[in-house]
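The following block contains the structure, expressed as structure tokens.
For this depiction, one protein chain was excluded, whereas all remaining protein chains were kept in their positions.
By letter and in written order, the chains are A, B and C; residue numbering begins at 1 in each of them.
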Amino acid sequence: MLTGQQTWTFANKPVIISTGTVGGPFEAEGNIAEDFDLLHPDLYMEQDSFEKAHKVLLEKASQQAIDKAGLTKEQIQFFLAGDLINQITPTSFSAKTLGTPYLGLFGACSTSMAGLALSAFLVNASGANYVLTGASSHNAAVEKQFRYPTEYGGQKPPTAQWTVTGAGTALLSNSGQGPVVTSATIGKVIDMGLNDPFNMGGAMAPAAVDTIEAHLNDLNLEPSYYDLIITGDLGKIGRKISLDLFEKNGTNIPDENYVDCGLTIYRKEQHVNAGASGAGCSAVVTYGHFLNRMKRGELNRILVVATGALLSPLTTQQKESIPCIAHAVAIESGGETTP
Amino acid sequence: MMFFWAFVVGGLICVIGQLMFDILKLTPGHTLSILVVIGALLDGFGLYEPLIDFAGAGATVPITSFGNSLVHGAMQEADQHGLIGVVTGMFEMTSSGITSAIIFGMIGAILFKPKG
Amino acid sequence: MPAFAFHTYKSQVMHMKQIRKKAFLPALLLISLSVTGCANNEDGRSASDNPDYDLTQVSNKSEISQEIANQAKRTILKKQEVIGARAVNTSDQLLVAIEIRQMDRFRLKKLEKNITSDLEKKFKDKKVTVSTDKKIYLELDELESRLQTKDVSEQKLDKETNRIKKLISDEA
Partner (left out) sequence: MTSNKQTNQEYKQFAKQRETKRPILKNCIRAFLVGGLICTFGQLISTFYIHFFHFTEQNVGNPTVATLIFFTMLLTGFGLYDKLAQFAGAGSAVPVTGFGNAVISAAIEHRAEGFVLGVGGNMFKLAGSVILFGVFSAFVIALIKTLLIQWGVL
């Protein structure tokens, strides 16, 4: 149901009945390694190219979610997912393996919440019983596409972010046990004219602020309604900028209730400059770490705001600025729901 | 003594590159292209050769020497054959850098996989 | 085309020489550490006492007098930019290698030209070749040493001189 300008509320409370999270070797050394279902010790995942490994990431994460729910892949009606690689081939190729009806999504690093919002909408409107959604990224495959060859010696400035190797999936259903999706706000594309591809956090911050404020306005909520407001991958710089923007706009968001997936996934000693990013970042941290915390009862209501920078190497080279987007999805811990 | 000056001069050329990275916010591609053009210009004014005499590898190892030796090769051939030598002599002195990069690039591609 | 063929042949020969030398590399590496940059006058060439420059006097053991070469070296070393000199002369040639003070190396080519013309004026009956190249310096040092210790035939000396001269003109 449309509430306000750009927010859906889900009366039938779609349930996230299971999740799957897969990571790579760098994530295994990270801060939330125990929240992963599967960690690969090898960046190649026994494949012969990074792109093929990227595909395997999402395949395994999908399989995990389906197995954990005690279902078979034939029971899944739709698969909504995306990644960052040209024509989202890793996702499409794993959809081929899965054999499920599939809609490919692209929202850069905001794909995870775009997928979750749409899946919840489908389930809420009785368009499906089971929908699988997910997002993934592979550090080396993304570096190869967006920046330089992985072995090239280019110095990254302290504003740069590290792409996560990982895939996170969530399986939504109209019944079952687990956290429920209560509302979602679809963001507008915001472009404030920043054009440094090595400072994505700074470019994405206004989009996150815009979507969060729209969400709170549409639902007439105070920020304190949520235990945590979780941004996708603003990193150190983007987080600071967005907090200052909130203050400027008079939105009262407490520092301690405002966290970032890109700052959660790795330890301080892992040199990732301003933090983590990538389509897989918000997916694995939300579906792994934060949903686990909800299950343990540490959190009751969270708002996940995945942020995406909608650029390509081509637009950067043609001196275009970086358009950005953010989608917010509210997840609340729910008991048993029955249709 | 030569080692000391190779260190200092080579190091300083790299500092110029670093300043172009950090202050002018140029990509490595832009920075290196500009340095090569600077090397070519310096040789055009006859200033790069004395620097090589003074600092040895400190001047021949940085990428600026690529521009220098392109001009040098062209000028040498031009002395003998006139204008056409500018074209034919271009790679006379710089073939080794490009050749070895191609050869070791191929060998590297055969032997190694990217580590990520 | 002939020029090209010649070039290829030459580089092949060079290559073979390199391979032969490779066998000695480990040993040579050790020796090099003690040799590099110093004047080694263990062969009995008298050296000047002045620590500011490096001058050797080759005595006339060989059938070809090196008096011209010695004289040339003394002349050159009067210049303050020059800190070392090696020279060899044949009946019609004078081959000189000089080491220039570091701070004057910016004017290396000009100094080389000046010294060449000075020597040409002084030794009109010889064909003068001057080089500032380290390699030529090393080669002449070795040749001097052989002239000092062994009896080198005039024919052999000519051959060696021509070989070194070829090195100078080998640009790339």
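By our rule, contacts are C-beta pairs under 8 Å (C-beta built on N, C-alpha and C of every residue); 3 or more make two chains touch, one makes a residue touch a chain.
This is a predicted model, so every value here is computed, not measured.
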Practice task
Tell me the shown chains the invisible chain touches, ordered by label.
Solution key: A, B, C
Problem - Omitted-chain contact residue, chosen from A:G202, A:G262 or A:G334 - result: A:G202
Problem - Chain not shown, touching residues in chain A - result: 48-51, 144, 148-159, 192-194, 199, 202, 205-206, 236-237, 240-241, 244-245, 271, 274
Completion exercise
chain C residues touching the chain left out here are 14, 17-18, 21, 25, 28-29, 32, 35-36, 133-136, 138, 167-168, 170-172
Fill in the blank from the handout: Note that chain B touches the chain not displayed via residues 2-3, 6-23, 28-29, 31-37, 39-41, 43-44, 55-58, 60-67, 69-71, 74-75, 78, 82-83, 85-87, 90, 93, 95-102, 104-116
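Everything that follows uses one rule, which is that only the chains that are shown with their structure count from here on.
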Handout entry: Whole-Å gap separating chain B and chain C, where each centre is the average of the chain's CA atoms
Key = 30
Problem - Between chain A and chain C, centroid-to-centroid distance (C-alpha), Å - result: 72
Problem - Of chain B, residues touching chain A in the complex - result: 21-22, 25, 28, 113-116
Fill in the blank from the handout: Residue set of chain C touching chain B in the complex reads 102, 105-109, 132, 171-172
Practice task
Show which residues of chain B lie in contact with chain C when the two form their complex.
Solution key: 1-2, 5, 49-51, 53-54, 73, 76, 92-93
